[in-house]
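A protein chain is absent from this complex, but the other protein chains hold their places.
Order as written gives the chain letters A and B; numbering starts at 1 within each chain.
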Amino acid sequence: MIGAMTAEPSGLIYMVAGESASAAIASNIFNALLKYNATLDLEGDLAESWTISDDQKTITFKLKPNLTWADGHPLTSADVLFTWKLVIDEKTRSPYASDYQLVKKAETPDAFTFKVSYDQAYAPALDSWSGLQILPAHLLKGQDIHTTAFARKPVGSNYYQLDVWKNGENIQLSRNTKSVLGPAQIDKLITRIIPDNSAQFLELMADNIDTMGLDPIKYSRIIPSRPELQKNLNLYKELGNSYTYMGFNLKHKPFDDIRVRKAINYAIDKQEIIDGVYLGLGINIASPYKPGTRWSNAALSPYPYDAQKAKALLKEAGFIDTNSDGILERDGKPFAFEIITNQNKEREKSAVLIQRRLKDIGIDVKIRAIEWASFISRFIKTGDFDVVVLGWGLGLDPDQYSIWHSSQQAPGQFNFIGYNNPTIDKLLEQGRTELDPDKRMNIYHEFAKVLLEDCPIVYLSAGYGLTAMHKRIQGIVDPIPPAGVGYDSHKWYIPEPLRRNEISAQ
Amino acid sequence: MRIDVIKKALSNPLALAGFIIILTIFLLAMLAPVISPYDPDEINVKAILLGPSWIHWMGTDGLGRDVLSRMLHGGRISLLVGLVAVGISTAIGILLGALAGYYRGWVDTLIMRLVDIMLSIPSFFLILAVIAFLTPSIINIMIVIGLTSWMGVTRLVRAEFLSLAEREFVQASRTLGAKDMRLIFTHLLPNSLTPIIVSAVLGVASAVLMESGLSFLGLGVQAPQSSWGNILTDGKEYIQFAWWLSLYPGMAILITVLGYNLLGEGLRDALDPRSGSNR
Partner (left out) sequence: MLTYLIKRVLWMIPMLIGISLISFFIMHLAPGDITNNEAAFNPKASEESRQKLRELYNLDKPVIVQYGLWLKRMIQLDFGNSFAGHQKPVFWQTTDKDGNVTKGMIQEALPITLMINILGLIITLLLAIPLGVIAAKHYQGWKDRSITLFNFIGFSIPGFWLSLLLMYWLGVMNNWLPISGLHSLNYDTFDTWGKIKDSISHLIMPVIIPSVTGLAGITLFVKNGMLDVLSQDFITTARAKGLNEHQVVYTHALRNALLPLITIVGLSIPGLIGGSVIAETIFAIPGMGKLFYDAVLMRDFPVVMGVLTIGSALTLLGNLIADVSYAWADPRVRRGVVKG
C-alpha cells in the first residue's frame, strides 16, 4: 500500500521529532502502553491491564506476557521505565515532557509491572500513557537521543518495521513478523514524500499512490466529475478532532466588551462558511469538543446568524454610524480591525466571508494571511493582533488547561488570546483532578457552557477529514468508527488479483 | 532616450509586438476599476467554480469571485511589484555604479567586491530567506527583490562611466572645473541612460516572474489581495478541473513577461551600432 506525505520526518523517535510526519510513520513501528479502541475508549496496547489505586494517585500497568522487540530481544517493564526516564531527562528536548514530569515516582517491581505515582490525582494521566511510544532500552542506552542513528533505523514492536528509508524520496515499512499484536495483513507500507499537493493529486490520478487526504473541492467536485477516478477510488469522510475558530485578542479594545464579541458572533453566518468554504463538508459546533463524543455538551447550540441582534448589541456598546459612511464609530473612531490567519485555504476563505458579513453591520475588516513561522513569532507570541482565524487540533482527553487557563498566557503559551475567567479556571482545575468519568463529563459540559456564553472565540466550524483510498485496499471498517477511517488498518488487505504485481515502474 | 532609437526599435516587429503588449496590459490595469465587470472581492457562494461563460468571461473562483475582475486588479499589483522593485534596484545600481565609475580607486574596488559577493550568493535563496523572515507583504517583496537585483545595473553604469570619462567632452568640462555632481548629472548620466532603460525593462520581466515563483512557495503577495502569481497558485490545485483558474493568470504572466523581454531586446538591438550595418 502506497501513501504520500508532504514533509519528511526528521526521525522516527516521536518524542523528540515532534512532527506529525514522524508520528504517522512511527505509530506503525512502536507501541504505547495503552491505545484507543474503535469507540475511543482506552484499551491495552503493550499493557494487558491497569489498575488505579484508591487514592487515585497511583497507576499500575501489567504488561502482556512474552513481548519482544523486532530484533528478538524481550520487551519488559525496564523498557517502559527507560522510556519514561528518557522523556523527562533534562537533556531530552521533548515538546511532550510536561505530562510525564508530573509523575513523582515510577518503578518496576518485576519485569511485567510498571507503576507510576502522582502527587495528586491527574485525570489526563491515562491518556498521556497512550501517547508515549515505548523505546527499546537495549539499543538506546547511553546514546544521545537527538543524534542517534536509531532515529533513522528504529527497532520497534508494532505491526511494521522499517525496511528502507530513501532520504527525501520514500520510507518503506514491511511486516514485523515478531509484532506483539500479531501479524498485519498488508506486506508493505510505503510512504512517498511529495511536497507539492497538486503533484500528489496527479500521482493519485495516475494510480501511483493508493491514498491521499483531500480538500472539499477535490472531494465533492473533481473526483465525482471523473468517471475513471470514481471507478478506482473510495471516498471517506470523518469528523476530526479539530475545529476552526475566530479568536479575539481580549486585551485589545473593544474586544474586552462581551457585547461586542457577541455582536460579532451573531453577525457571522456560520452555515454560509460551511457551505461556501467546506462545500457542506463541515458542521456547526458550540463547544470545543468533537460533536457526538461524551465531552461535547449536546444541549448547547451555536449563536444563530442574526444581523439585527448584532447591530442592537453594537449600539448598546456605543458603536453608532455618526458620519453615515457605513462604518460604525465610537468616540469618533471607526470600528476597524485586522483578521490574521496562516496560509490555509479554508481559513483564508472563512476570513473573507467573515469580512463581508461584518461589513454588512458596519465593521471594517482587513485580512492578512501569513506564512506559519512568521505568523507565530511575529503576531501570536507578541500578542500583536486583533483577531485571528485559526484552528485547534485536540487530543482525546478533554483537558484544555493549556488553552484556556488564565495562567497560560506567557509568550509562547497557548492562551494567547488572553482569556481570563475565574469560573473557567476553576472548572479546568477540577477537571484535571476528577477521575470519575461522569463527574468529569459534567465539569466539561459546564465548562463549554460558560465558554459559549462568554464568547472569547467564535466557533466557525468543524470540517470533515476527507480521504481517498484506492478500491484495492479492502477490509476498511464500515461505517467508519469514531476512531476514524484508519482504525484497525492492520486488518486491511489487498486481494491477490488487485495487487500491484510489481510496484509499477512509475 | 533618443527618438531615433525608439523608432529603430519599433521597426523590429518583435519589439513592436512587445511594446503593444505592454501598452495594452498597462491600459487594462490602469482601467481595472472602470472596466472590471464585478467587484474583485465580491463573493457569491452560490456560484463557486463556474467555468467561463457570458456572465463570467473567465469563470469564478473557489469563493464565487469573478476571475476576470480579479485578474484585472491582480495585474495592477503584479505590475506594481515589478515596477517598484526595478525602480529600487535601478536607483541603487545607478548610485553605486556612478560612484564606482566616477571616483574609481578604493571606492570602485569596494563597490565591485560587494557586487561580486552579492552575485555569488544564489539570489533566489536570499530573497526567499529575507521575505520569509520579514513576513511576506507587497512592500517587503518589492524591497527585497529590489535590494537583490541591483548588481547588473551597477556594473553597467560603471562601465559606461569609465568609457565616457575618456571622451573629450567630459575631459573638457573637467578641465573647465565642473563640479563632480554637476558632471555626473548633466553629462555622464544622460549619456548612459539608454542601456539603463533597457536593463530596467528586462528587470520588470524578471520581477513579475519572481513574484509568481514566490507565490508558488507561499511567500508572494498574500491573500486575499490578488496578484497574478497567487491566482495562479490558487488555481494550480485544480489544473485538471477548474482549468480557467490557472490558464488565464498563467497566460497573463507569460504574455506580460514576453512583452517586456521583446521590447527590451528590441531596444538593445536598436542601440547596438552593429544593427544598422548590413550583414
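Everything that follows uses one rule, which is that a residue touches a chain if its C-beta (ideal position, glycine included) is under 8 Å from a C-beta of that chain, and two chains touch if they have at least 3 such contacts.
Keep in mind it's a predicted model, so treat the numbers as computed, not measured.
**Student:** Decide which residue listed in A:151, A:222, A:313 or A:363 touches the omitted chain of the complex.
**Tutor:** Selected residue, touching the omitted chain: A:151.
**Student:** Which residue, B:35, B:55, B:119 or B:181, contacts the hidden chain when the whole complex is considered?
**Tutor:** B:119
**Student:** Go through subunit A and note every residue touching the omitted chain.
**Tutor:** Subunit A touches the chain not shown through residues 2, 7-8, 10-11, 13, 16-20, 22, 90, 93-99, 143, 146-149, 151-153, 164, 166-170, 172, 190, 192-196, 198-199, 202-203, 205-206, 208, 371-374, 376-378, 381-382, 392, 394-395, 400, 402-403, 410-414, 502-506.
**Student:** Could you please point out the subunit B residues that touch the chain left off the display?
**Tutor:** With respect to the unshown chain, the touching residues of subunit B are 12-14, 113-114, 116-126, 128-130, 132-134, 205, 209, 212-213, 216-217, 229, 232, 236, 239-240, 246, 250, 253-258, 261-262, 265, 274-275, 277, 279.
The rule is short, and it goes like this: only the chains that are shown with their structure count from here on.
**Student:** Which whole number of Å gives the spacing of the CA centres of subunit A and subunit B?
**Tutor:** Result: the chain centres lie 44 Å from each other.
**Student:** What residues on subunit A touch subunit B, complex-wise?
**Tutor:** The contact residues of subunit A facing subunit B are 197-198, 201-202, 205, 215, 217-218, 221-222, 225, 272, 275-277, 279, 343, 345, 348-349, 351-353, 355-356, 367-371, 373-375, 378.
**Student:** In their complex, what parts of subunit B are in touch with subunit A?
**Tutor:** Its residues touching subunit A are 41, 43, 45, 48-49, 62-64, 132-137, 218-219, 222-224, 234, 236-242.
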